[in-house]
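With one protein chain removed, the remaining protein chains of the complex are shown where they sit.
Chain IDs A, B and C follow the sequence of writing; residue 1 opens each chain.
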Amino acid sequence: MAAPTAGVAAKDELVGEGAGASAARAPAAEAATTRTAQAIFLISIAGGEKERLILISWQLLLLLLGVVHRPEEGFIGCGNALPFVTMDFVYGPGKNHLFVPGPVNIPEPVIRAMNRNNEDYRSPAIPALTKTLLEDVKKIFKTTSGTPFLIPTTGTASSIHPSACTTAPVPHQLPSNNQFLDQFSLLWIDQQQRLNFRVDVIESEWGRGADLDALASKLEADRSHTIKAVCIVHNETATGVTNDLAAVRKLLDGYRHPALVLVDGVSSICAIDFRMDEWGVDVALTGSQKALSMPTGMGIVCASPKAMEAAKTAKSVRVFFDWNDYLKFYKLGTFWPYTPSIQLLYGLRTALDLLFEEGLDNVIARHSRLGKATRLAVEAWGLKNCTQREDWFSDTVTAVVVPPYINSADVVKRAWTRYNLSLGLGLNKVAGKVFRIGHLGNLNELQLLGCLSGVEMVLRDVGYPVKLGSGVAAAAAHLRNTTPMITSRI
Amino acid sequence: MAAPTAGVAAKDELVGEGAGASAARAPAAEAATTRTAQAIFLISIAGGEKERLILISWQLLLLLLGVVHRPEEGFIGCGNALPFVTMDFVYGPGKNHLFVPGPVNIPEPVIRAMNRNNEDYRSPAIPALTKTLLEDVKKIFKTTSGTPFLIPTTGTASSIHPSACTTAPVPHQLPSNNQFLDQFSLLWIDQQQRLNFRVDVIESEWGRGADLDALASKLEADRSHTIKAVCIVHNETATGVTNDLAAVRKLLDGYRHPALVLVDGVSSICAIDFRMDEWGVDVALTGSQKALSMPTGMGIVCASPKAMEAAKTAKSVRVFFDWNDYLKFYKLGTFWPYTPSIQLLYGLRTALDLLFEEGLDNVIARHSRLGKATRLAVEAWGLKNCTQREDWFSDTVTAVVVPPYINSADVVKRAWTRYNLSLGLGLNKVAGKVFRIGHLGNLNELQLLGCLSGVEMVLRDVGYPVKLGSGVAAAAAHLRNTTPMITSRI
Amino acid sequence: MAAPTAGVAAKDELVGEGAGASAARAPAAEAATTRTAQAIFLISIAGGEKERLILISWQLLLLLLGVVHRPEEGFIGCGNALPFVTMDFVYGPGKNHLFVPGPVNIPEPVIRAMNRNNEDYRSPAIPALTKTLLEDVKKIFKTTSGTPFLIPTTGTASSIHPSACTTAPVPHQLPSNNQFLDQFSLLWIDQQQRLNFRVDVIESEWGRGADLDALASKLEADRSHTIKAVCIVHNETATGVTNDLAAVRKLLDGYRHPALVLVDGVSSICAIDFRMDEWGVDVALTGSQKALSMPTGMGIVCASPKAMEAAKTAKSVRVFFDWNDYLKFYKLGTFWPYTPSIQLLYGLRTALDLLFEEGLDNVIARHSRLGKATRLAVEAWGLKNCTQREDWFSDTVTAVVVPPYINSADVVKRAWTRYNLSLGLGLNKVAGKVFRIGHLGNLNELQLLGCLSGVEMVLRDVGYPVKLGSGVAAAAAHLRNTTPMITSRI
Partner (left out) sequence: MAAPTAGVAAKDELVGEGAGASAARAPAAEAATTRTAQAIFLISIAGGEKERLILISWQLLLLLLGVVHRPEEGFIGCGNALPFVTMDFVYGPGKNHLFVPGPVNIPEPVIRAMNRNNEDYRSPAIPALTKTLLEDVKKIFKTTSGTPFLIPTTGTASSIHPSACTTAPVPHQLPSNNQFLDQFSLLWIDQQQRLNFRVDVIESEWGRGADLDALASKLEADRSHTIKAVCIVHNETATGVTNDLAAVRKLLDGYRHPALVLVDGVSSICAIDFRMDEWGVDVALTGSQKALSMPTGMGIVCASPKAMEAAKTAKSVRVFFDWNDYLKFYKLGTFWPYTPSIQLLYGLRTALDLLFEEGLDNVIARHSRLGKATRLAVEAWGLKNCTQREDWFSDTVTAVVVPPYINSADVVKRAWTRYNLSLGLGLNKVAGKVFRIGHLGNLNELQLLGCLSGVEMVLRDVGYPVKLGSGVAAAAAHLRNTTPMITSRI
């Protein structure tokens, strides 16, 4: 043996190899068992008197089948390589055409930005990034005075904020919404009731907007200002109804009523005109997977100075959903009371960059022309919009009423199983009666036209005698007259 | 103005262009302002007597502008953080509709599979993976006796293989192709001439298939078998012409001519029926960015036993493109004479999995119905197909002839600058006269219909009075009758 | 200066710091110049009478600088292309060495699995996927009888579940934990108090495990069973203390006390042995960004049948955090009361596949050897572990006590700013006194040794005279004796 001159271990340091190796192999042996139990398949074997069930590992199977390579002259054996299988659940060729009203298509730059390892969120990089996000999300609410919060959870959970953070359980809330007829208002009312708020609901029919006359009566009657907040869903995702927030503000001002205005803007903000400061909205919220075109997982809440003031004395039970926890860290400049998703932060940065690159008003104009085009197609098909009046039409989702002899769930099923087209089901009261076309987020004209041509084929498939091309033609006529040139390409 | 015969809009439908364009430009102007406010930078100020040019770093600029965070109480300063900017060149909202005849859309599972770090290609993992690939690519050529090669370069480079590997420079080649009228045949002929082959070209008009009668005459005349190889492009990407390879084989057999059959299948294999063994093809090749739906970068060549035999004595100059280099490593079981792209190997694995999951014959059937649908749309628009006879129609690309008063480059330009739609330019002899719709690769019905609706709008934009929806209707009628259910979702 | 007893460098080894630093700074200065020349912008402005502030867009700037291409003969102009800038915040070359105790490194296959567009979560694919996840997460809790919940939010938020779902506000909880001395216990107590639980805290010193004697006394005294739940953090992430859950169970059994056992297993489950069924744990939870090695954003909670029974009558205020909302959808087979993150579902599928592929017990053994190796390094450096007794040592995080003349925040800062190494800060009571090495998740031996060698350099940088290589040697000696062969490569 050569006598090494430096860095050589004393003999006794070399002891342990054997022990180590055998210690090492023991868990390896266990691993094999674990894998066998997990990844395989089995195999009944027959023969003789009675059937026996035996387990064969993937490796053995694959070896038998000749799939696994046993390299003749490679320097290392690789006998138990696992197969590399990449097939998805329910694969279909080509793109999935995603037209549910959320989660929506994520643009490639956002997917790219999120394609990253975790980071230490306590390093200076994350606060620096967060600061830019907090500044910039105010723009999507059109507020300069508001305080934004990025909530690491879904929109549904975030919708607890408006009430829970600003009002005490006893004072009642007045959801001036199309209640008992729309799914998302119902969910919100339920949440508030669980938080022990007294909720005085103004009902309307599904497909109609908030009853502003009824709201007026209530406000007029409430001389003692027991109503602490008016809650309203800006855009009802289940029916495609957009409410007139400016009108709500006008009513409150008319009655000089001090109630807070709390707005669920989950399916409107970044897509339908929303003006927090101008309309005197006190708390508004949206979710990452809607018009921001990100994955699910981040609620974005913004509170007016009046709401922030109210929050100081509000007495509802708050644990996770407490703005004060955030404010403490805002002051420290570290921003995060909880561990944020690093990926969603970079995703949000990019989503905002794309919005501002296109121009927020252009984004809203795009939703407006896609919404109008969809409604023109529905009309051309001879079908009815679930929304009952033009001024409530939603630019982010259209609920299409099917004829009584058709089950709208069959439309959705056929679209997915034959054309790789994902449409929205009818929910609750309109289940079976409507299907929904979501047209929000990072979406363009030809994507929508592809969807509409798919809906036409599906309608024919389920027995509705639509003329192929009729809806597409109507939509295209509008789009061709309104679609701007792509600024960066002129 | 040419009088279109079908699918033509009434005059009044054409009104609105002007209004639309100006309406469109208004928001674009706003966008510019928004972007300016967000993305830029300014600006030192000078003064005094003469101009000075000074440099300010991004960091300083951003600091001045208050964009960069200087955390008051964080543990580390981060004063010179660089901005995180994610905007792409020429961003437009929504998906890019990619309908050039290659490179084509990459399916998400393939993008995912390639989203990885490098690996040591000499470890046992890569040979094990490669072995499965070499086995499986034979299936896309429909050969059991062929020897496949994965060439780490583009299709163009790979097309050097068939001649260079099998024949000596002197013996002449006979490209029985639509020569002097199609771009890709021309390129191939040029390559062979540079390699000092004598190339005897059988010309045909652009838009027509190979002249089999002329080929017959040549073969008949060649009693001494000086013709060593018949070279043919299976599918001409520039004109959308598919040649009948079975007929070529039949001719050779009829004359008992021993010439090799060398096939450029770049835009056909995996999309148009191709049968290497049955048709006696000796060398065939394709490229990763075509029907395999991968990024550019891998040529796939397959050689018959007869070609392998010929290669042993062929004397052309070969350096990079020498099969023997590969065979040496095949024997060793390490497979790679050159460093392969790890990412493309995993991408190919997934691309093949997806092909086999759908079923190769189903993939070909899908291309057939998409091709037919496209041609029906062209017909409905009252336009002509560049391909002159039905039996040459290509299922992977359709070259559409525009009326003489329109420049087809304007169609392509308008599609990209207004609708985020990428169409193929007319090349060489048909530049300005045709635009091309590529309909190959991992693509489905609604993607195509979205494209066709876009082409309709573009045609109107450039002044051709197509009736919106006419082509889509014709295509959809065919697709609705032929599209199968998605097997995994039934 | 404290006199370290082991692994201390001789004086002369410490020389060179100054020279090194200045040598280091020289190229940095050059870099700044290079960057300036590349990435920035200018701008001269002229003068005249008074200063003017003008805005120039990027496009204009780049055009002036000649960076933007204006193709002479291309078919379309592209004058206002935006620059493509990819620089990250605070970029440093090479990998970031992420050794905070969460979020941890995400393995490539998980990053890949999450690299995808959104999907309709109401299609059959997502329930099918979710079903496999719910089945498989039970394995990481080692339970067959438990009911799992995937909560779309952070671990902190998820920790509301155990109490809120099972007990009413009035009955008191008994966190038998090292209270008032560890950050995460404190957070949990605070949450419970906000939910109006009466919390009877058993205090221990930071660095010591739960005081089981005190717990015993409390249980003995509680003859009327007013204590409804014993809450315990399995592994204290701030101090690196692992509590003995089996002992807690034994105590409860000894006193036949029916209190529920609620466990925060955020930094233990999947890394430190945890046996829900065997130890009679009633509710346990972990978070995606810890040992599961995923991004932040999913809490995973598991409840025993006893906890599920208690949940039926528990009366705390619950809105988002209500198991009944889940159970309703479990029955329907659609599983989701809220919109899940599609990306995290596929990520979890892959994370579980990797865990089972390695074998859960092998994963735990790996954490055990990495934890032991880290502690041996700390010992070799002559430093103390914050954890005061060996049987409390944590295999997922080691809190290292620095000498009094050093601020541990400087260690963390230096590691990040010079070596791209992310270590954990000391929190709350031990801020400035300890730094933390997280060694959990998808991590292997050489990654840890790289980290330890970095810590050695940092310690020297901040003035602690460690002998370079001493800790690495001690750790490596243990690892070499215990690391198994990689099963799939033998």
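Here is the rule we go by: contacts are C-beta pairs under 8 Å (C-beta built on N, C-alpha and C of every residue); 3 or more make two chains touch, one makes a residue touch a chain.
Computed from a predicted model, the values in this text were never measured in an experiment.
Trainee: For the full complex, can you list every visible chain touched by the one that's not shown?
Mentor: Looking at the complete complex, the unshown chain comes into contact with A, B, C.
Trainee: In the whole complex, not just what's shown, which of C:Ala214, C:Leu354 or C:Ala409 touches the removed chain?
Mentor: C:Leu354
Trainee: Quickly run down the residues of subunit A that touch the omitted chain.
Mentor: Residues touching the hidden chain, for subunit A, are 1-2, 4-9, 11, 13-14, 17, 39, 41-48, 51, 56, 61, 65, 75-76, 78, 81-91, 108, 111-113, 115-117, 124, 379-383, 403-405, 409, 412-413, 416-417, 425, 460-461, 464-468, 470-471, 489.
Trainee: Residue-wise, where is subunit C in contact with the chain that is not depicted?
Mentor: Touching the chain left out of view, subunit C contributes residues 13, 16-17, 19-20, 23-25, 27-28, 30-35, 38-39, 67-69, 71-78, 81, 84-95, 97, 105, 107, 109, 112-113, 115, 122-125, 127-129, 131-132, 332-334, 346, 349-350, 353-354, 357-358, 363, 366, 416-421, 442-447, 449-451, 453-454, 456-457, 460-461, 467-470, 472-474, 476-477, 479-480, 483-486, 488-490.
Trainee: In the whole complex, what residues of subunit B lie against the chain that is missing from view?
Mentor: So the residues of subunit B touching the unseen chain are 76-82, 89-90, 96, 98, 100, 102-106, 111, 114-125, 128-129, 152-157, 160, 164, 191, 194-196, 287, 289, 295-297, 317-322, 337-344, 356-362, 365, 416, 422, 424-425, 477, 480-485, 487-490.
In the analysis below, only the chains that are shown with their structure count from here on.
Trainee: Using mean CA coordinates as chain centres, what's the gap between subunit A and subunit B in Å?
Mentor: Roughly 34 Å separates the two chain centres.
Trainee: Distance from the CA centroid of subunit A to that of subunit C, rounded to the nearest Å?
Mentor: Their C-alpha centroids are separated by 25 Å.
Trainee: How many angstrom lie between the CA centroids of subunit B and subunit C, rounded to a whole number?
Mentor: It comes to 45 Å between the two C-alpha centres.
Trainee: Hunt down the residues of subunit B that sit against at least two other chains at once, touch-wise.
Mentor: Subunit B, residues with two or more chain partners: 32, 35, 39, 75-76, 78, 81, 84-91, 112-113, 115, 124, 416-417, 489.
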